[in-house]
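This is the structure, below, for whatever I ask next.
Note that this complex is displayed minus one protein chain, with the remaining chains in position.
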Amino acid sequence: MNPFHYSKPVDVSQAISLAGAASRFIAGGTNLLDLMKENIARPEHLIDITGLPLKDVRETASGGLLIGAMVSNADLAWHPLVEQRYPLLSQAILAGASPQLRNMASTGGNLLQRTRCYYFYDSAVPCNKREPGSGCPAKDGLNRIHAILGASEDCVATHPSDMCVALAALDAVVHVEGRGGKRTIEFADFHRLPEDAPQRDNQLADDELITAIELPPQGFVAHSHYLKIRDRASYAFALVSVAAALELDGDIIRDVRLALGGVAHKPWRDKAVEQSLIGQPVSRENFVAAAEAILRDAKPLEHNAFKVKLAQRAIVRALSDAATGGKA
Amino acid sequence: MNAKINPPGYVSPVGQPLDRVDGHLKVTGQARYAGEYPQAGLLFGSVVSSNIACGRVLRIDASRALQVKGVVAVIDHTNRPHVASYDKDYEDADSAEGSPFRPLYNDRVLYSGQPLALVVADTLELARHAGSLVRIEYETDAHQTDLMAAQGNAHTAPAETPKPRGDFETAFTQAAITVDACYSTPNEHHNPMEPHASTVMYQDDGSLEIHDKTQGTQNCQDYLHKVFGLEKDKIRVLAAFVGGAFGSGLRPQYQLPLAVMAALHLKRSVRVTLTRQQMFTFGYRPHTLQRLRLGATADGRLLAVGHDVIGQTSRFEDFTEHVVEWSGMLYQCDNVQLTYKLAPLDVYTPLDMRAPGATSGMVGLECALDELAYATGVDPVKLRAINFADRNGNEDKPYSSKELLACYEQGADRFGWSQRNSEPRSMRQGRQLVGWGMAGGVWEAMQMKASAKARIDASGKLTVSSATTDIGTGTYTVMTQIAAEAAGMTPQDVTFVLGDSSLPTAPLQGGSFTVSSVGTAVQQACRALRAKLLDAVRMAHPEFAVVDMEEVGFGDGCLHIRGQRFSYADIVRASSHETLEVQVDAEPDEKREGYSTATHSAVFVEVLVDEDLGTVRVNRVVSAVAAGRVVNPKTARSQILGGVVWGISQAMHEETQNDQHLGRFMNHSLAEYHIPVNADIGDIDVMFVEENDDIVNELGSKGVGEIGIVGVASAIANAVYHATGKRVRDFPITLDKVL
């Protein structure tokens, strides 16, 4: 770990004024310290934001929720309003990490988790995300856990978050604040695809701080399901995960959301496919067709072709379980 | 033996489910492990490792590291203290054949992750940071780390594999039913929860007191004596608590010589603790490629067994394990051919890991047996019973005991095997396919020479000691029980001391031979102590001067003689000594020589397979074990439970993945090198089948550290086949292979 200096601002504007290219905000620290210990992140200045007043979950005027960036993952998953109105989010959070890490990790920090690509994590080997221009050994190396959608020549990493998959499905909005003022970012636009700049995971500027996540009123309470498939029963990153949510009128689909984790550099959504399901009846055939359509452009690597089939089946399973009320 | 003196209802401490005697220390955080001994002024070492798999170090630039305030030294091959020049000085009690690795010896890079420098600093944080500032320039040579690609270069392993018997080729060719299948097992790293660490306390007189993570304190002492030319009495190696090892502590690992180099170089106390990533930079269970050929009669009698294995090794040592032997000894078969080859790669030398050899080799044998069961239509349990061997065909000796048939029978009964529909894909539970599979297990019951000392003091407390270790196996506890029984005392009055090279000689702790070896020494020492107690009574009481040992009883901490009792405390007080003490050297009894000795098991498994998603859950395991007399059913059960979890891990999870382009293990973390978590483990039912054995040793006990894992992975693979109709022959059985 590189040495750094430390400060602890008491409000958002102070935090932002301290921020710069060589600084990092720290909240739970569950990923940042991990990266700093491997010399992957080397901030000169850590800005401790745990003292900022961003710890509330409150209802918005429109009937949605505004979640402070400093709310812990555990508190969010078990918040009564989230459990009642957004069970998909609750399930997704509880499918991630461990109870200890969920107690520490913040809502804002969860969005900023970096990939778990082996090569990114090993500073002895090349990685374009870690050292732009050094190369991507994963592409022709050990890529069983890597992306099948939206990857580039430069990077085949996946985004590791479970919570973000649910937030993507729920059309969350990210509230940020920087020296230029406040702005909101649609969740779908928050994370980037790697393209030729895989070192950038998202749209945040150096001085911008996530202050809150806003959830629209629609929580798909009756028909949602988060399905995570991984190499062990718990405490492992997703090979594939699916956040599925349906609004049904009888067995006719009035609204649908489908987001995939573990398959791309960001939570993956395909609004055209979702649109194609609207107005259709709940049926295995329709779900299979949607699953195949979402994966139509999949480009598997040497070791991860199974993810295509797995993702398709997981989509069908998650939609089916969502349709029956999230129960198997 | 003390029944006549002990009060009615006396129960020997041996066989009791005693709580661990070190339990209190472990649950309160008071048990100290190797890297946890403090000392004022202690320095911290951080290891800098190679990025390349093969080549030479051209230059190590430590200038930036040395500029950091608090960094005391950077030690590499150019400035290390003098070390020995001959291979024999680097050999240890678990060496492989060849030229042992020499840390920081010269500029050669033999594998990726090799230690190349040690940064020593005032704090852990400084050492790690400075380590990241060391720059190394390499001259890189081409490497080969891929066993599949190198198998053509394999040579016959320098191991004494059993000679072929009968005529395998003819018998196999002419057999009515044959199975010919290839299996593979991956590289696996031990990954005990405690990373390897050595704290070297540099004493004023230049001697070293070392807390090391090891399975053999004297092995480390001897190694340091030879490598650094230090007198043995200047080196004391301690290991009071070892946070798991599973074989990783059988050889002195590199953190030990590195810490000693720093201590000698600086004449200060130094600790070196490896990072989790560095736990992937020394020994491991080697990748194997296996071919099994079985020939049988139509009703399942084995006519031919052929087992060919290629394992990986390093360029500098030929690591061998007993990987094919089991195929020649578990079943009755007249035509057997076993071959074992090694392919050298640019990797570190493999190392014994829990039930080394058997864990890998039995995968091939016991999966192939299941394939034969389906080929012949004979039930897998019955097939094994038909081919039961009461003699070890490799050695042509009878087994001292082998209650394997009882394991099959009682295990099957407990599991409910008779309800199995043998047809694959025939059993379902909701969305899940249900699979039932089984396999047999075997492990040697060895005994080594060992010594122990027993000392009783004037308060009647007995202290028994030996240089062995307790890596979590329960050695402290079971030795206490054995000593208590042999001395005629309660366990509460007995303390067992271990983990110190200055104690009486003990072998490495491994191979499930600690109870057999050290336990025998402890038993004999306590018996000898009884004689000494009697001598003391004879001296103090002339009326008993000619009494025979046969007339004397020992129990309840008292010597009983002709209706009188003398407490041990009184005997010691009445003697002219502060304590009475005796040390014995025990060795295997000659009567073992005419026999083959082994533990056995039968493992039954239920898996639930989600066919759409490929996920496999090991829902239920019954492990029936025949291991002779069980000293402590509580700790022995824990050993088997742990072994079964290891088997589940082997079957479903573990694989250290090598990037062949980089020649480097890449999933070097506990996030990506998967071992099971609590949620992965279903019901595990352990049963000990009664087995009497008065040949294996006087305790009649065979040891249970390894047998629990053997056969589990095959039973799971066989259950997956039963559930899905899919034969996965390349381990681990990850969901992509089931999908």
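Residue numbering begins at 1 within each chain, and the chains themselves are lettered A and B in the order written.
FYI, contacts are C-beta pairs under 8 Å (C-beta built on N, C-alpha and C of every residue); 3 or more make two chains touch, one makes a residue touch a chain.
Following the convention adopted for this analysis, contacts and distances are computed from a predicted model.
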Seminar exercise, completed: From "UvrB/UvrC motif-containing protein", "TRAP transporter large permease protein", "Alpha-D-ribose 1-methylphosphonate 5-phosphate C-P lyase" or "Xanthine dehydrogenase YagT iron-sulfur-binding subunit", the UniProt protein name for the chain not displayed is "Xanthine dehydrogenase YagT iron-sulfur-binding subunit"
For this session: Identify the residue among A:L33, A:A124 or A:A293 that touches the chain left out of the display.
Result: A:L33
Problem set entry | Contacting the left-out chain in the complete assembly, out of B:Q312, B:T359, B:S669 or B:T734 | B:S669
Exercise. Of the listed residues B:D146, B:E194 or B:D556, which contacts the missing chain in the full complex?
Worked result: B:E194
Exercise. For the full complex, which residue in B:Y111, B:F246, B:Y399 or B:F554 touches the chain that was left out?
Worked result: B:F246
Seminar exercise, completed: The missing chain sits against subunit A at residues 1-6, 8, 26, 28-30, 33-34, 37, 44-46, 48, 50, 74, 78, 97-101, 103-104, 233-235
Exercise. So which bits of subunit B touch the chain we can't see?
Worked result: 19-20, 22-33, 36, 38, 69, 123-125, 129, 191-195, 241-246, 273, 275-276, 471-474, 634-635, 637-639, 641-646, 649, 669-671, 675-681, 683-684
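Everything below uses one rule, namely that only the chains that are shown with their structure count from here on.
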For this session: Could you please state the distance in Å, as a whole number, between where the Cα atoms of subunit A are centred and where those of subunit B are centred?
Result: 42
Problem set entry | In the complex, subunit A residues that touch subunit B | 1-3, 37, 39, 116, 118-119, 121-122, 124-125, 137, 140-142, 144-145, 229, 231-237, 239, 306, 309-310, 313-314, 316-317, 328
Exercise. Okay, in this complex, where on subunit B does subunit A touch?
Worked result: 49, 51, 112, 125, 128-129, 132, 277, 430-431, 612-615, 617, 652-653, 657, 659, 661-662, 664, 666-669, 671-672, 674, 676-680, 734-736, 739
